[in-house]
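A protein chain is absent from this complex, but the other protein chains hold their places.
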Amino acid sequence: MTDTQLAVDIRGITKRFPGVVANRDINLAVAQGEIHAIVGENGAGKSTLMKILYGMQRPDEGTIAVDGVAQDFRSPTDAIEVGIGMVHQHFMLADNLTVLENIVLGNEPRRGPLLDVAESRRRINELAETYGFPVHTDDLVERLGVGERQRVEILKVLFRGARILILDEPTAVLVPQEVDELFKNLRELKREGVTIIFISHKLDEVLSIADTITVIRAGTTVDTVDPSEVTARQLAELMVGSELPTPETRESTVTDEVELDVQGVTIRTDEGRALIDDVTFRIRRGEVVGIAGVEGNGQHELISALLGTHPIDAGTIRLGDTDIAHWSTRDRREAGIGYIPQDRQREGLLLSSPLWENTMLGHQGRPPFARGRWLNLKGAHRRTEQTIAEFDVRTPNADVAAYSLSGGNQQKLIVGREMTAGPSMLIAAHPTRGIDVGAQAAVWEQLRQARAAGLAVLLVSADLEELIGLSDTLLVIYRGRIVAQLDPAIVTAQELGSYMTGAHAGSEASA
Amino acid sequence: MDLLRRIALALAAPVLAVVFALAVSSVFLLLADASPLEAYSSMWSYGTRSDSLISMVNRAVPLYISGLAVAIGFKMGLFNIGVEGQYRIAAVGAAAVGASVTLPPLLHVPLILVTAVVVGMAWVAIPAVLKVTRGVHEVISTIMMNAISVGLTAWLLANYLDRRSSETSLILSTGLIPESGRFPSLNPVLEWLGLELRTGSNLQGFVVIAALLGVAFYVVVWRTRFGYELRASGVNASAALVAGVNPKAMVLKTLFISGGLAGLVGMSQLLGFSYRYTTDFPVMYGFNGIAVALLGRNHPFGIALGALLFGFMDRSAQILDLEGIPKEIVVIMQGVIVISVVVAYELVRRYRQDQEQRAVTRELAATEGGAGAAAAA
Partner (left out) sequence: MTSPVESPPPPVTAVRAGFADQLAVLTRFQRALLLAMGGVFLLSVTRFVADTPELTSSGTSGAALRLGIPIGLAALGGLYAERSGVVNIGLEGMMILGTWFGAYGAWQFGPWWGIVLGLAGGAAGGLIHALATVTFGVDHIISGVAINILGAGVARYLSVINYDATTGGGATQSPQITTKIPLVDVPFLAGGDLFGWSTPDLFGWFEDSGWFLLADVGGILKGFTSNLSLFTLIAVALFPFTAWFLWRTRLGLRLRSVGENPTAAESLGIPVYRMKYLGVTISGAMAGLAGAFLAIVAANIYREGQTGGRGFIGLAAMIFGNWMPFGAAAGAGLFGFADALQLRSDAAIQALLLFVALLTGVFAVRAAIQRRVVPAALLAVTSAGFLTWFIVSDEVPRQFVQFTPHVVTLLVLGFASQRLRPPAADGQPYRKGESR
């Protein structure tokens, strides 16, 4: 029997956070028993929307209707009751418990005080058979591979009676064969009448599995399309926006001297999966090399390899003339590698320490912060005040603790400290994340000036405007490999988007 | 935030803890049919006598050094519970070495001290290496080493180091350290300052060493690059890593320093009082050092205050015996202080963080006359 009622009907959802509008007037119509994909870049607003649908956040405006009934979720429990289940990108499984235990936890079939293992097993196997993915209920989860763990997560929500599944970037951690397995399972689920909402940025996969695709960009719905009527290129264009900022015409400051030479760098997991694979590129003095790519495609590992916090399995890294692949992080920092981390709180700041102690971080061995073994407090204060002034860090003085600053000012401080330390090479990961537009422009200007003075910069960013505007060379990273080297002055939105999302691999020949 | 406010906040937690401890102890005192007010007031009047104050300082010295040893570990998130075992075996070694030679004082005393430091370091070496190579948590390994040191010390005393003065004494002991190896008393200085001393009161000179160690602690931790990296590792290990700190090397260095300091804990007793190591050498300095370090929030000045407080409590409790009140009430007080001071510090920290954030926002808003930069996550 065909249901004309929508499984999920979202209208006009708006959600604001301090300083940013995550969702703006979003509409989403998911039909019963279909696989509906939601695509968009990082920061486009997909996760927020899903959190709202799952009851983890409440919208500021708009309505949600499930199976035709209006809903107001106050917590995930409400959503679960209505039959919505969410499989998170980061699995919530206890490694040391069995599959069965993980699935039934919190909803255990009981026999008095006992856990009714037999009944649990029966119900799980029933579900597993109905939906076609076998599981060994008595295996410890830690023995399971990633694909199997995902199946356990899916069974977890099915066990609680979910008929509408939300999958958040399910293929982010899977290898191709596991992806095929997953899609088989999803089709089986669909056959049994389950509705699936599938969030992803991998266009090739989305095109192969989805019945309907909704594209979200900058917090709002851009379009809803039928996969059979659209190409990957077109999708990418929708995702990324057909308007790309035009880079300012400027003189090239790129010199011939190679500052950083990376050849064939590879990092593998213990199981042999390559996190970065045969990465090769060069950065010359006065050049900004931008790395575009959706988060999670190896950027973080590449940075760790360059900083020395993660050993590499193959390849060489040369800074100037020397192979630094075996150097300690300390030696690399002292040799002049600067670092603007992407997670400022986790890697960039000592939150409970005063600002002047934060400007020393990463540079504590050299003047003006230290003289030999001894710290130079005056020097540190002076440099901090200089940084605060030059980079417009809003703070009463240099002695307040870092946690008192707003996120944007923290970021400005970090950028300032790295730049004033006079690096020979700068790794900048999302350097203007969380900063207001004015500050962003100031940082860009600083980067340009430094580049003109001969700095070599590796820029990793999700902000296409930033990448296009600052880079001299644009590389695209996808699944750990450099898949394209593009000229930012002439690259089109479709091209960039399609490389970033892997759509380029299976699409028609380029024009 | 102005200075007065800062001092008040810094003292808030320990004061709260002490008040809470007094309250709890009052309950216990009432259980014993004793009057809390009487007990506390007699403790106070006894404890503030001049000879008591000297005794307080003497008692505080080993606690202080022990607190320093523990605190340097705490600053890096390491728990050296093994100070107890380290100081004892270091004392045995130092006593044996000290009693076996006679050198001019300028050589003799440093020799003893160096022996103590080296033995202390050696004793922490096994837990340190186990932690860095096999990831063994230092709490259990140092506790095990404590027990082993008890046995080893006893064995050494029984078999190799026994130099009892008389065969009939039940207490085993190392040989007597000659005059050249002893640490002078500070009484002459006090007398020179015009203070009158009661008979029997003797301000041990080792307090000078303790103070110097405190200064050295401060300088190293807050004024050197090593100290900066140590604190950074304790506060944010990921940030320290990308800033170039080698975590394993840091752990080793910190534990070794801690062990070395621990070795000195027994030295004031050894060189200023008993001149030999005996089977009834004072115990519990290790654990009480932890208490004092917590009380002083791992800062040499705070630890000094904490050590003095504990010393005061230990001394003033002696009077309670004469009043028929169990002096063990002090141990309860100390235990309660330890727990409550940590809770209190946490509460004060949350309060202060909140206040500081508000103050900064206010100040910035005032200077800009409008909303400041967006506070994005």
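Going in written order, the chains are labelled A and B, and every chain counts its residues from 1.
Here is the rule we use: a residue touches a chain if its C-beta (ideal position, glycine included) is under 8 Å from a C-beta of that chain, and two chains touch if they have at least 3 such contacts.
Model, not experiment: these values are computed from the prediction.
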Can you say which of B:Leu22, B:Leu53, B:Val139 or B:Ala211 touches the chain missing from this structure?
B:Val139
Missing-chain contact among B:Val150, B:Val220 or B:Leu252 belongs to B:Val150
Which listed residue, A:Arg58, A:Arg110 or A:His326, touches the chain dropped from view?
A:Arg110
Against the hidden chain, chain B presents residues 28, 31-32, 79, 81, 126, 130, 134-136, 139-141, 143-145, 147-148, 150-152, 154-155, 158-159, 287-288, 290-291, 294, 326, 328-329, 331-332, 334-336, 338-339, 342-343, 346-347
Missing-chain contacts mapped onto chain A
76-77, 90, 92-97, 101-102, 105-108, 110, 113-115, 117
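Simple rule for what comes next: only the chains that are shown with their structure count from here on.
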For chain A and chain B, let me know how many angstrom lie between their CA-based centres, rounded off.
47
Interface residues, chain B side, partner chain A - complex
222-229, 231-232, 235-236, 238-239, 241-246, 353, 356-357, 359-360, 363-364, 368, 372-377
Interface with chain B, chain A side, in the complex: residues 17-20, 307, 309, 328-334, 339, 341, 346-353, 357, 360-362, 364-365, 370, 373-375, 377, 394-396, 400-401, 403-409, 433-436, 439
